[in-house]
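With one protein chain withheld, the remaining protein chains of the complex are depicted in position.
Each chain carries a letter (A, B and C) given by its place in the written order, and its residues are counted from 1.
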Amino acid sequence: MEERLRKIKWIMLDVDGTLTDGGIQVSNSGEYTKKFHVRDGFGIVEAKKEGLKFAIITGRQTEIIRIRLQEELKIDEVHQGVKNKLEVLGMLKKRHQIATDEILYMGDDVNDLAVLGYVGILACPHNSVQEIIEVSDIKAEAIGGEGAVREIIEKVMKAQGKWENVIKRYRP
Amino acid sequence: MEERLRKIKWIMLDVDGTLTDGGIQVSNSGEYTKKFHVRDGFGIVEAKKEGLKFAIITGRQTEIIRIRLQEELKIDEVHQGVKNKLEVLGMLKKRHQIATDEILYMGDDVNDLAVLGYVGILACPHNSVQEIIEVSDIKAEAIGGEGAVREIIEKVMKAQGKWENVIKRYRP
Amino acid sequence: MEERLRKIKWIMLDVDGTLTDGGIQVSNSGEYTKKFHVRDGFGIVEAKKEGLKFAIITGRQTEIIRIRLQEELKIDEVHQGVKNKLEVLGMLKKRHQIATDEILYMGDDVNDLAVLGYVGILACPHNSVQEIIEVSDIKAEAIGGEGAVREIIEKVMKAQGKWENVIKRYRP
Partner (left out) sequence: MEERLRKIKWIMLDVDGTLTDGGIQVSNSGEYTKKFHVRDGFGIVEAKKEGLKFAIITGRQTEIIRIRLQEELKIDEVHQGVKNKLEVLGMLKKRHQIATDEILYMGDDVNDLAVLGYVGILACPHNSVQEIIEVSDIKAEAIGGEGAVREIIEKVMKAQGKWENVIKRYRP
């Protein structure tokens, strides 16, 4: 696993249930709200400083994702409203010339099964559906929206000797 | 139970505490917010593709339900502000010619007791009130708003051999 | 305890940490949000039908409480921004001619200690501060905002033979 983690260049993420707790808050004026976690965001920002690339592939479509993930966290590739995750994955591989074993994908539900066999590592939050847990290479200790993504980012960065750079940035 | 699950054509749902965690968020400008779960929504959408029908019967009245459950998830029958759940159930049975044993109803509180004996299967989230748990045919492992509805939908679809179609859609 | 519960005519409640989980959500446009639970609300509405009276005595001041507790749940006496809870308690006793042993008070923090000795029963949510737990007559199984108030209302109504009326309303 350490060796496989060392090869990862792109981390591709599902949103609901992975970067969030799966909750969809709806108000009586039609406002939608999702809950992200600051630690996931911190992990993404620090990983990007160390050269890792990120993509979002999600079946839903909402301004929330553009605001939090594209504008604020400046994720490299954000794809929403995706019917076929495998199709977008294929396009990204071509566009950026990414090899299969350079991709870690993280998702929590059966629609994430689409990428199985087409990524180097499949990871999932602790509270994923059974079908995903069974085929995942790594199940995080944390649940979605409470640091599951951060945990996986750290695993990749530690295997690649990059996490110590983060520590040094804050503790010179 | 497998046999009873196979007969289900309609899944009828309470909202607060069943499709949500029971939380009612209120803001100082009078905005109300409820928290749904993406997995319940996914389950409903996939079940509808396989021909299952859904109804909402809830005692409260709010735009939230119209937005999330009627507009977005396109639930077939949405009834809000219901004083007498049994009355609406009776009307739906007539309107769609539904037999008692074709209905699974899921709710979490004592006002859901009204339908007992008039539906084929009574299901409830894990954290329902004691009076409902005692008379339910199925108690979900998940609590309300964290996938309890999805869990019950899967049970129905697995008994009817329809869940594998969902998997195949994402993993051909 | 059963005998003491039978005497209760008024249920007086703290808000934050008792009717809510203690969370105060603040948005960047200055919107404040609190999270109530539908089961507490249901309990209050049903208890009022059976003649129980409710009062809110809270140290904070916000439109949220007016909207949810005064307008929607129609609580009899709502007192916000209270510096001295004992003073308001005294005024309510006089205004409505309430005897000490006719009052159940529920709160979760040290400012609720003020009423100790001036109410018939002191109750608290499961996750109250230690100082309150030590002097409470009843500690709920549920935590604040997840049905602690409903639990106490049911205890009062069961002791008074009123809870069965609620059941009968939904299950004639």
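By our rule, contacts are C-beta pairs under 8 Å (C-beta built on N, C-alpha and C of every residue); 3 or more make two chains touch, one makes a residue touch a chain.
Remember, predicted model here, so these are calculated numbers, not experimental data.
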One chain isn't displayed here. Which of the visible ones does it touch? A, C
So which of C:I75, C:A114, C:A140 or C:M157 would be touching the chain we can't see? C:A114
Residue, one of A:W10, A:F36 or A:F54, that touches the chain absent here: A:F36
Considering the entire assembly, which residues of subunit A contact the chain that has been omitted? 25, 31-39, 41-42, 62-64, 67-68, 145-147, 166-167, 170-171
Touching the unshown chain, subunit C contributes residues 16-17, 22-31, 33, 60, 85, 109-114, 116, 129, 131
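The rule is simple: only the chains that are shown with their structure count from here on.
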Chain-level touch network, classified as line, ring, star, complete or other: line
Subunit B against subunit A, contact positions shared by both copies (same if over half, else different): different
For copies subunit B and subunit C, the superposing rotation on Cα atoms, rounded to the nearest 5 degrees, equals 90
Chain occupying the middle, per Cα centroid: B
Subunit A and subunit C, separation of their C-alpha mean positions in angstrom: 43
Which subunit A residues touch at least two other chains? none
